[in-house]
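The complex appears here minus one protein chain, its other protein chains still in place.
Showing chain A:
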């Protein structure tokens, strides 16, 4: 070749040009697609919230089927009647509460500062459901989800998701066989807000006992299972003052 690719100057110039070209390409791709991506993420949140309260397209016993993305905005409007932001003692309606960054806000509250905790009220067949967003730690990375409760604090449904749990083990937290077990459990034990413990020890694999505040753990995923337990407990602690007022009303 005519160019001497071993020269230092050439190396530096090549590196500089490469960085500019690659940087510009990535910036262009990211900014031109950011609108689509944000929209997809918004739809996903709506799908997850609806899924937790039992609005989904599940047609068999093994697969998670959300409301299709092209209908979700409409269904979300129909079923989610109220979106609230709880800030200390102040409760305000806010139609974009579902877009709040749950991790950031929950961390603020846990540190004792004022944070905005979103809560969604859904209505289906004349019944009211209270849906709480959750956020916690799994084995490798973040886990999060939604839990929906009725006015007796009984779990109607949950949805979990994760960023990077082990495929085939912890990543199964978003599978039906695990999530379906939560339905019917109660977060109360007597008059105490007990939460639900994801419990190792296979004494109730079919999860027929619904009064023990326990759900059978994920096989081979102890840390993820404990993470889910802690996430549920932490969320219920955060929302306890509000949940008490609902319980008192009914």
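Some points to look at:
Going forward, a residue touches a chain if its C-beta (ideal position, glycine included) is under 8 Å from a C-beta of that chain, and two chains touch if they have at least 3 such contacts; residues count from 1.
Note that contacts and distances are computed from a predicted model.
A single chain of the complex does not appear, and UniProt lists its protein name as "Na(+)-translocating NADH-quinone reductase subunit D", one of "Na(+)-translocating NADH-quinone reductase subunit D", "Sarcosine oxidase subunit delta", "4-carboxymuconolactone decarboxylase" or "DNA-binding response regulator". Contact with the undisplayed chain is limited, among A:6, A:59 or A:111, to A:6. Taking the complete complex into account, residues 1, 3, 5-6, 10-11, 14-15, 18-19, 22, 25-26, 29-30, 33, 36-37, 40, 43-44, 62-63, 69, 163-164, 166-169, 171, 205-206, 219-220 of chain A touch the chain not shown.
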